[in-house]
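As you look at this complex, bear in mind that one protein chain is not there, while each of the others sits in place.
Take a look at chain A:
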Amino acid sequence: MTPLDYEYLRKFLKERSGLLLSNDKQYLIESRLLPVARKAGLAAISDLVAKLKAPGAERLAVEVTEAMTTNESFFFRDKVPFDHFRDTMLPKAMALRAKERRLRIWCAAASTGQEPYSLAILLKEAADKLVGWRVEIIGTDLSNEVLEKARAGVYSQFEVQRGLPIQMLVKYFDQSGDIWQIKPEIRAMVQYRPLNLLTDFSSLGTFDIVFCRNVLIYFDQDTKIDVLKRIAKLTVPEGFLVLGAAETVVGLTDAFVPVPDKRGLYQPNTSGKPGLGSIGMPRLAAAAGARA
């Protein structure tokens, strides 16, 4: 791969998926894209680049973009956000929607489904409180390949061992040998749709709770800000946004403010005052207090 090939792919991926690659990630490109090249009957990355530049390469372009995504996920990842979901977000959202009895939840980078299914399991565990409610979980992702796996709900023994309490495995999965499939009634609680966060997603409607975890980390600053602002527009005023352990809105945008004492949890900034985004740390206490 020539330096020019690398530059081309960097720009290509940034435009396609927002993926930000520093100038030393050649090995990552090689390891992810050589299999794609070989599958297309091409010997080297340079051939792949040439093909991408030629007209009519859309299918290859999609494959390249998907191959460069990192899809790692596991059930109840980081645990705490799911405790917050059960103990804080769900009760508050239910109080707010007591009249309509309707909740909408969005997993904006659903990957292979572990995150939306973890939420579905928690909802199932709270089923007695949700009688007569309509709860929608929408899982979206850029990659069609991961969505296919998510829809099937089929996981290896290794995948179900990480993060999933054994009682829940026994209760909510069907086993066939080394393969575990999430039960149809849980699968039916989640709808999957392909969606690139770089594109307009306003047609999804509004949400009470948005999980957008471990995807903003791949984007540059401006893309993060843009996506967060557009998510804020779809989040109801008293709704919640959950980010990944290495992500924050602080220093990026005023659209959300952190929920005090709940790490990783944010709410739309309805105070009319500037939040932390544009200013930074010193105003943290004041802005957080305003939302409490």
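In the analysis below, a residue touches a chain if its C-beta (ideal position, glycine included) is under 8 Å from a C-beta of that chain, and two chains touch if they have at least 3 such contacts; residues count from 1.
Following the convention adopted for this analysis, contacts and distances are computed from a predicted model.
Among the names given as "Formate dehydrogenase iron-sulfur subunit", "Thiamine pyrophosphate-dependent enzyme", "Phosphate ABC transporter ATP-binding protein" or "Response regulator", UniProt records the absent chain under the name "Response regulator". Touch with the chain that is not drawn comes from one residue among A:54, A:98, A:131 or A:166, which is A:166.
Of the options A:31, A:175 or A:191, the residue whose C-beta touches the omitted chain is A:175. Even with one chain removed from view, chain A keeps its contact list with that chain: residues 79, 157, 161-163, 165-167, 169-170, 175, 178.
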